[in-house]
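In this view, the complex is presented without one of its protein chains, the others remaining in place.
Chain naming follows the written order as A and B, and within any one chain the residues start at number 1.
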Amino acid sequence: MEHFALWLAAFLTLGIVSFLYKDNPWYKLCEAIFVGLSAGYWFVVLFWDNIYGKFWVGVFPLEEFDEAGREITAEPDYWLFVGAALGILMLMRLVPNIGWISRWPLAFIVGSTAGLYLINYFSSNMMRQVQGTIVPLFGAGYDASAYAIVGNIVVAVGTFAGLVYFFFSKEHRGVFGGTAKVGVFFLMLTFGASFGYTVMSRMSLLIGRMDFLLGDWLGMIK
Amino acid sequence: MLARLPKNLPGGVSLILPFLFICFSFSPVLSQGIEAEVDTLDPAVPDSELVVAAPVTSLIASDYKYDNGEVIELSWVPSIDDQLVGGNVIGYSLYRSENDGEPTLIAELLPGVNNYTDEGLSRLSTYRYTILTLTVNHETPSTMTAPITPEREWINFDKKYLFLIALIIGGSVMFFIETARRGKKLFVRKIAGLEAVDDAVGRATEMGRPILFIPGILDMDDVQTLAGLTILGRISRIIADYDTKIFMPVSRSLVMTAGRETIKAAYQAAGRPEKYSDDMVSYVTDEQFGYVAAVDGIMVREKPATVFLLGAFFAESLILAETGNYIGAIQIAGTARPAQLPFFIAACDFTLIGEELFAASAYLSDEPKALGSLKGQDVGKALAMVIIVVGVLAITIGQAWHVDFMMSLVDTLTNIFSTK
Partner (left out) sequence: MSTRAKELITIAIIAVFSVVIYILKITGVMTGIEFSGTVSTIIIIAIFLALLVILIRTLRGHLVDRRTVFLFIAFSVALPLLMNISQKITVSGEVEQVYNAVIDLQPGSRVLVSFDYDPASAPELQPMAESFLRLCFMRDLKVIVMGLWPQGPQQAELAMSTILEDDEMKAKNIKYGIDYVNLGYQAGNEFVVQRMGSDFKSMFRKDYSGRAYDDLPLVKNVKNFSNIDYSFNLSAGYPGTQEWVQVAVDRYGLKMGGGNTAVQAPMMYTYLNAGQLEGLLGGMSGGAEFEYLANFTGKATKYMLSQSFAHMVVVAFIIIGNAAFFRSGREKKL
């Protein structure tokens, strides 16, 4: 069984990699297996974790006992019916005449998530970041290294210029336009660094697969 | 009562107080009889061999501010015999009495510890605390704290600045939405990538090849997906007019629903509802790379003339953009995921960078809500810019020339923007 599993994994890996040469039936087979398997996997995960694990068990808790034999069955949570009702409303779009009802739960999801995210993003990505940008650019008796000072200048100027670039209420002309260009310059530098990191990430994935093919499968790596 | 004495006392008083505490702590009245049970660990040890440590002093129990009434904070001055060198304290035992009941052990603490947060309490009960100072063969109790009940606060005033700034930005959004509703034209600067949308759709029509629209891999609760779908609305109107073919493979069922509605509405508006088909939008899989494999396959087989990648993308961005580039499609991309933007910039013809995606969506939809939100956010950005300039100048001047006023300004700004 172990031999079969290894060969199957190698067959699928090489099949997907063969796309780099050109689209071919081997790749199509692997793609179909991957898509089918993953769709099935997610269906099972979502069913057992959400519909069964969250809703069903939440409303009708299973009888549970701890190791000492004491009952620790949870209290039923009837609020979950509200969520279930919204879920059923979502399915209403299968009935053409009342399909519009499905927009209600959609509105609930969009509205509640936006509200919850507002605080998270506002606090972590705006307030804390503005606070983190208040850094000294230079100073007598300021015992930071040249590296730290350059870093501070990059953070302060880059953040300011970046904000100017993303300011949509004013045309990018004159000094404002110039600052926006500095902002784009910083953005491109950031993207370059980010690209480098991603190359590293992709290489890591490839190394992982190569390790499998040459090591686990063929046993060539000592 | 003693435990609530102020901390900053004149020198003489602060010297006498520990002595008084030590005396009082041995008083049976104040220590509520705990010592009767746990005074000596081993009764067989003669008194002369007992290692007795002074009790902790200034034990204060206070309500934890801005919680649901479940937490009490305790602080104390460790025993004077709690020293790294020559000290004989091996730890502390913290006892809690609920509603004047029997004290129960709630924590065993290491030497040197001087505070504890007691959680999971009820706001319907009163609590008192005492600490036993432990040596190898003796336990010395402190005084009992006065009864305290944890209180629930409805408003967290630690977050007042967060609320205030959110109010300014939120208020601006409301103001601009209302202004747009009244018909006033709100100015939004030109966004480069947008002009290419019409040309790209036109190109696909001319070539008689389809358009591929990829709305990212997140669900309808992500604002980037919503922005992508708004732009899809605009694209759909053009394709409905030109009768161009569109494919929209999605990885979320809700996005499939919303995508179908968007395209259908555009076809209806163009007066060609019969040309619309549900097959234009199809669900593939929730699995990230399964989705990518399928979309790559579609790209290579269908060879779309134009590919739109507008929404939230993760590791799949480069794979999709690279394949699109390989088949020679015109690609217009947009995402607010900073990590994915480099790939779009490298592999696509036009890229809506970060918030440009939302701006483009607002610009195209011409909706008061979207435009008002964009303008309101500009107020937030202007505020951030001002604070950054003022803060950076203040801290630089303050540190370089030791200007106290500037440093206090920095402290104020830091305090306002700290969310802890």
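Criterion: contacts are C-beta pairs under 8 Å (C-beta built on N, C-alpha and C of every residue); 3 or more make two chains touch, one makes a residue touch a chain.
Model, not experiment: these values are computed from the prediction.
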Q: Tell me which residue among B:I330, B:A370, B:A394 or B:V410 touches the hidden chain in the full complex.
A: B:I330
Q: Touching the absent chain in the whole complex: find that residue among A:L8, A:A32 or A:A74.
A: A:A74
Q) In the full complex, which of A:V82, A:V150 or A:M203 touches the chain missing from this view? A) A:M203
**Q.** Interface with the unshown chain - residue positions in chain A
**A.** 3, 10, 14, 20-21, 45, 49-50, 53-54, 64-67, 72, 74, 116, 120-121, 123-125, 128-129, 131-132, 155, 190, 193-194, 197-201, 203-211, 214-215, 217-222
Q | Missing-chain contacts mapped onto chain B | A | 68, 117, 119-120, 196, 199-200, 203, 218, 288-289, 314-315, 326, 328, 330, 338-339, 349, 419-420
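Heads up, the rule we're going with is that only the chains that are shown with their structure count from here on.
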Q. What whole-Å value do you get for the distance between chain A and chain B if each is reduced to the mean of its CA atoms?
A. 15
Q.
Could you list, by residue number, the parts of chain A that touch chain B in their complex?
A. 16, 19, 23, 27-28, 30-31, 34-35, 37-39, 41-42, 46, 90, 93, 102, 106, 109-110, 113-114, 117-119, 122-124, 126-128, 130-131, 133-142, 156, 159-160, 163-164, 166-172, 187-188, 190-192, 194-195, 197-198, 201-202
**Q.** chain B residues touching chain A - in the complex, by the definition given at the top
**A.** 161-162, 165-166, 187-190, 220-221, 223, 226, 254, 257-258, 284-287, 289-291, 293-294, 296-297, 300-301, 315, 318, 338-339, 341-343, 345-346, 353-356, 359, 374-375, 378, 380-382, 384-385, 387-389, 391-392, 394-396, 398-402, 410, 413-414, 417-419
